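One chain of protein is taken out of this complex; the other chains stay put.
Think of it as A, B and C in the order they're written, each chain with its own count starting at 1.
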Amino acid sequence: MANKLNVTIWNEGRHEKMSKEVGDIYPHGMHTAIAGGLSVDGASIRTATLDEPEHGLTEEVLADTDVLLWWGHMAHDDVNDEIVERVHKRVMQGMGLIVLHSGHFSKIFKKLMGTTCDLKWRADGEKERIWVVNPGHPIAAGIGEYFELPKEEMYGEHFDIPEPDELVLVSWFAGGEVFRSGCCYTRGAGKIFYFRPGHETFPTYYDPNVLKVISNAVKWAAPVEREAPTYGFRKPLETI
Amino acid sequence: MANKLNVTIWNEGRHEKMSKEVGDIYPHGMHTAIAGGLSVDGASIRTATLDEPEHGLTEEVLADTDVLLWWGHMAHDDVNDEIVERVHKRVMQGMGLIVLHSGHFSKIFKKLMGTTCDLKWRADGEKERIWVVNPGHPIAAGIGEYFELPKEEMYGEHFDIPEPDELVLVSWFAGGEVFRSGCCYTRGAGKIFYFRPGHETFPTYYDPNVLKVISNAVKWAAPVEREAPTYGFRKPLETI
Amino acid sequence: MANKLNVTIWNEGRHEKMSKEVGDIYPHGMHTAIAGGLSVDGASIRTATLDEPEHGLTEEVLADTDVLLWWGHMAHDDVNDEIVERVHKRVMQGMGLIVLHSGHFSKIFKKLMGTTCDLKWRADGEKERIWVVNPGHPIAAGIGEYFELPKEEMYGEHFDIPEPDELVLVSWFAGGEVFRSGCCYTRGAGKIFYFRPGHETFPTYYDPNVLKVISNAVKWAAPVEREAPTYGFRKPLETI
Partner (left out) sequence: MANKLNVTIWNEGRHEKMSKEVGDIYPHGMHTAIAGGLSVDGASIRTATLDEPEHGLTEEVLADTDVLLWWGHMAHDDVNDEIVERVHKRVMQGMGLIVLHSGHFSKIFKKLMGTTCDLKWRADGEKERIWVVNPGHPIAAGIGEYFELPKEEMYGEHFDIPEPDELVLVSWFAGGEVFRSGCCYTRGAGKIFYFRPGHETFPTYYDPNVLKVISNAVKWAAPVEREAPTYGFRKPLETI
C-alpha cells in the first residue's frame, strides 16, 4: 500500500452525453475531470461508467481497487443490484468509497447508510461556502478555514443520514440553508466519505479546493493492512 | 405518547413448534414470555409471528406500533421483502426497534446497519456475565454493575456492525470471548437497540435482568413528538 | 423523577446591572426571563447568580438540582474553582447541564469538554437561522425545520469542541458563517447540552423557539434512575 494506491472513479456518465450544457463543461465526462485533477502520490487512477459492461466494475476491477469514487444521478435504478452487492462486499473488506453529490441517492450509499438519504435541493446556481468544522482531520488538510464555490446546487438539511462518525465540512448557502457536506463513516473495514459539491451543470470538479478535498479523502479512505476477521462457530478458549 | 405506548413483539415462532426442547421452555413462544415479562407503564402489548398473514405486520399494525421487538433465527429468508421495507419505513418515521439475539442476521437489522452483522458463536450453554459500561444510560437503569446468565450461547467479536452511537453493555463469556451486547443507534427518526441474549434453548426471556433491560429499551426507543421533516425542491429563503 | 424535576438557572447576572442596554431588555436578569419562559411539566425552578454567597450553588442547592443551566460571559474567572469542582462532581453523578451561549468559555464547560472551546464571533446583530439536523431528537420536538432570530451575535466555526455525541442544530448567519449550535454530550452519568443563542443585548430569551429548545433540553438532560457505579479494588468473580 505504501507505494501504490489503485483508485477507480465511477461515473454514471449520461448527463455529459445528453446535455450540451453539461457536455460543454465536461467534454470527456466528470470522471475524466476528476481523474485529471486528483493529486495523490502513488495513485494509479482508472475510470468506469454505467454503460460499460458490468458498469466497468468487474470482479477483477473491484478486487484491484483500493478506493472507489461514485457519481450518479439520473440513472441510479439502472445500476444492477448484483454490482451493488459486489461493491458492498468490497467496502466490507476494506475498500474505501467516496460518494459525490447526487450519489447520496445511489443504491450503494443507501445500502451502506440504512436510511433514506433524502434532502432538500435547489439548482439555481447560488454561492456555497464550505466551512471546515474539524480542522485537524486529514480530509481538511490544506483547505484553510473555508472555501467558496460561486455557483452550485443547494442541498439543505435535514439530510437523512446516520450521525457521521466524523463531520468535517458544513456548507452555508446564499439562499439561507446549511448542509453537512463532508461526512465520514466506517462500515465493515471500509471507510466512506460523502462529499456534497458537484452538480453537473457547474464546473465544480475543476475547483482546486474540491479536488484537494477529494484527493485528501482518497488518501484517508485507503485500506489499512489487516488480517480479515473470521466468523462462525468457535471452540472455547477456556474450559467451560 | 405520555399515557400510551403500543408495543409489538415479533417472533419467528418456529423453533418453539419444531423442537421439544424449545417448546418445553417456551410453550407459548418466546414472544409470549417476553410479553408477560415486560414492565412498561402505559404499554399496550401485542405479538405477531412469521406464519401469520403478512407476518402479522400489516400496515395497520405497524402504523399503530410505537416500538417493535424482533426475534428471528432459522427463517430470516422467509420474511417478505415488502414487509421489511414496511418496517424500515416506520423506523425512519420514528418507530423504535429492538433487535434480539439471532435477529442480528435479520433482513431488517442488516438493512438498517449496512454491514454484514456477522459474528462468532458457540451454543454450549456457558456462563455469560453482562457488564454495564454506560451506567448513566436509561437502558441500564436498575441493572446494577453486571448481571449473569448461567447458560447462554456465546457470541464473540468481531461483531460486524457500525460503531454504536452508544454502547451500554459488554458481555464476558466463560469460554474466553467478549461481545458488545447492548448497542444503541438512531436511524432516520427511529431508535434501535440491539440486545444480545436470548438463545432459544435457554430460559433467558424469563430472567428478571433481561426483562428489565428490554423494558428499559422499550421506554428508551419510544418515538418523540415531532413534525416530520420534508424533502425535495425548495425556494430560497434569502435573495440570491 | 416522574413527578418532580428541580431546575436551577445560573446566571452571571452582571451585564444586566452594568449596562442600561442589557438592563432594559432583561430588567430582572436573563435567568428570570428564562425561568418565566420554561415550560416543563413538574419542574420546580430556582435561580442563582455569581454574586450570591457560593454563587448561589451551595452543596445543598446542587444536591437538590436535577438540571443546571449556565450563562456566563464577562466574569468567567470570578467563578470559584471549588464551585466548579462541585458542579463537575454533580454532573458526573448524573445532574444535567445546559450551557448557554457565551458559557462556551466558562470554566465548567471547558473542564467537561477538555478543549479550548474557542470560536469566531461578531456582535453586529445579524439574522441567525437555526436548522434542525436531527429531527427525531427530543430536543428538536415541536421546533419545525428551522427557526429564525432576527438579531443575534454571530458565532462561527471552527468551534473547538469534541465531536458532539449528537448534533441537533446548525446555524446559518447572514454574514456568511455556520455554527454547530445544539450539541449533546454525556460525561459521567450527566447529560450536557450546549445551545448557542443568547447574546445579552438581544431579547433572545423571550423567543418562543429558544424557550422551547431549552425546555426540551431540560427534559432530555434530566437524570435517569440508576445505581451509582463503584470503583477501586475488586476480588475476582471467577477462580484465577
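As a working rule, a residue touches a chain if its C-beta (ideal position, glycine included) is under 8 Å from a C-beta of that chain, and two chains touch if they have at least 3 such contacts.
Worth saying up front: this structure is predicted, and the values here are computed from it rather than measured.
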item: Partners of the unshown chain among those that are drawn; value: A, B, C
item: Sole residue of B:Thr32, B:Ser102, B:Asn134 or B:Thr186 that reaches the chain not shown, by the stated touch rule; value: B:Asn134
item: Given C:Asp41, C:Asp64, C:Glu82 or C:Asp118, the one touching the chain that is not displayed; value: C:Asp118
item: Selected from B:Glu16, B:Glu152, B:Glu177 or B:Asp207 as touching the chain missing from the view; value: B:Glu177
item: Chain C, residues in touch with the chain not shown (by the definition above); value: 92, 111-116, 118-122, 124, 126-127, 154, 156, 158, 160, 162-163, 165, 174-177, 185-188, 229-238, 240
item: Touch residues of chain A, complete complex, unshown partner; value: 94, 129, 132, 134-138, 140-145, 165-166, 174, 186, 188-191, 223-230, 237-238
item: Those residues of chain B which, in the complete complex, touch the missing chain; value: 129, 131-135, 145, 156-159, 163, 166-167, 170-173, 176-178, 180
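Rule of thumb we're sticking to: only the chains that are shown with their structure count from here on.
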item: Interface composition of copies chain A and chain B: same or different, split at half; value: same
item: Between chain B and chain A, distance of the C-alpha-averaged centres to the nearest whole Å; value: 32
item: Touching two or more other chains - residues of chain C; value: 129, 132, 134-135, 145, 166
